[in-house]
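Dropping the structure in here first, questions after.
Showing chain A:
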Amino acid sequence: MIVTEELSVAYHGRTVLRDVSINAVPGTILALVGPSGCGKSSFLAALNRLTDMIPGASVGGRIRFGGIDLDEAFSSSAELRRHVGMIFQKPNPFAMSIARNIELPLREHGCRDRSELQRVTENVLRDVGLWDEVRDRLDQSALELSGGQQQRLCIARAFALKPQVLLMDEPCSSLDPVSAERVERLIASMRGRYTVLIVTHNLAQARRLADQVAVFWTHDGVGEIIEQGQTETVFTEPSNSIVASYLSGRQG
Partner candidate 1 sequence: MTENRITASSRRFIARHVIREFVVTTIVWVAAAMVLVTVAWILFDVAARGFAHVTPSFLIEDVQNAGREGGIGPIFLATGLILLVCMTVAIPLSLGTAIALTEQVGRENFFSRNVRRSLDVLAGVPSIVFGLFGNAFFTITLGLGYSILSGGLTLACMVLPILIRTSEQAIMAVPSDYRYAAAALGLRRTSILFRVVLPSAAPAIVAGVVLSIGRALAETAALIFTSGYVARTPRSLLDSGRSMSVHIYDLAMNVPGGGSRAYATACALVLMLLLINVATGWLLRVAGLSDRPKSIGFR
Partner candidate 2 sequence: SLPNRDSDGFSGQLTITGSSTVAPLVTEIAKRFEKQHPSVRIDVQTGGSGKGIADVRLSVADIGMASRALGSDESDLTAHRLAADGVGLIVHASNPIVELTQEQIIAIYTDQTNDWGDVGGDNDKIIVVHKAEGRATLEVFLEHFGIENPAVKSDVIVGENEHAIKTVAGAPGAIGYVSIGTAEADRELGVPIKLLRLGGVEASTATVASGAFPMSRPLNLITTDSPIPLASEFIRFCQSPDVHDLVRSQYFVPIENEPDRAK
């Protein structure tokens, strides 16, 4: 679904990511792992052109969506981002009611029917396991939710648009285990229907969830992919000794 060729990202001319070529097969889950600062978030941002909004960021190389060059596949970056959803490391709900957080993007994409909006809102809130917690206070500000609740709301909000590709930047890192598992199950259940790229520091999670894994590493301050392939292969027979020690270095 999404293919990159020699993608690179630089901030103010300083390259932080180089020569990243991946192939996210439609309907599969691709996990991106690697140490902090190796450019995983930057890579995701390049895929939905969010780099356009970061002052000083520039992207090189090619990105194809369904075989077509990204610029030709979508009429605008808004269209692109509707089809390529994103969930961030830090929860970022809008300063409005819980319900409006979900309805706003839906309305933006043409859904105006009140009952339909309510139905979708309920569905996605159930999907992320938030419905029972907030059903009585849908009109309350989303900013009053706890961190975990906020993040789950953001995930629900992205799901509501039913994107084809989902970019997830450590979506579970601020969730408690119960919600995290629920979300993880949800991500797993998307296999076959959606293409998911997930950045995670939880290697066990990567192993459980992903069909493929790409391991990022930093060389001289520049991030690169040092290993990629089918999850089991990468975990059991890494071709690279750094990867081997990295993947086994953690018991959790």
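With respect to how the candidates were assembled, all candidates are chains of the complex that A comes from, given by their letters.
Just so we're on the same page, a contact is a pair of C-beta atoms (placed from the backbone, for glycine too) under 8 Å apart; a residue touches a chain by one contact, two chains touch by 3 or more; residues count from 1.
No experiment lies behind these values; they were computed from the predicted model shown.
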Open item on the list: All of these sit in the same complex as chain A, but only one touches it there. Which of 1 or 2 is it?
Closed with: 1
Task: Contact set on chain A toward candidate 1 in their complex - done: 52-53, 55, 75-76, 78-79, 82, 106, 109-111, 116, 119-120, 123, 161-162
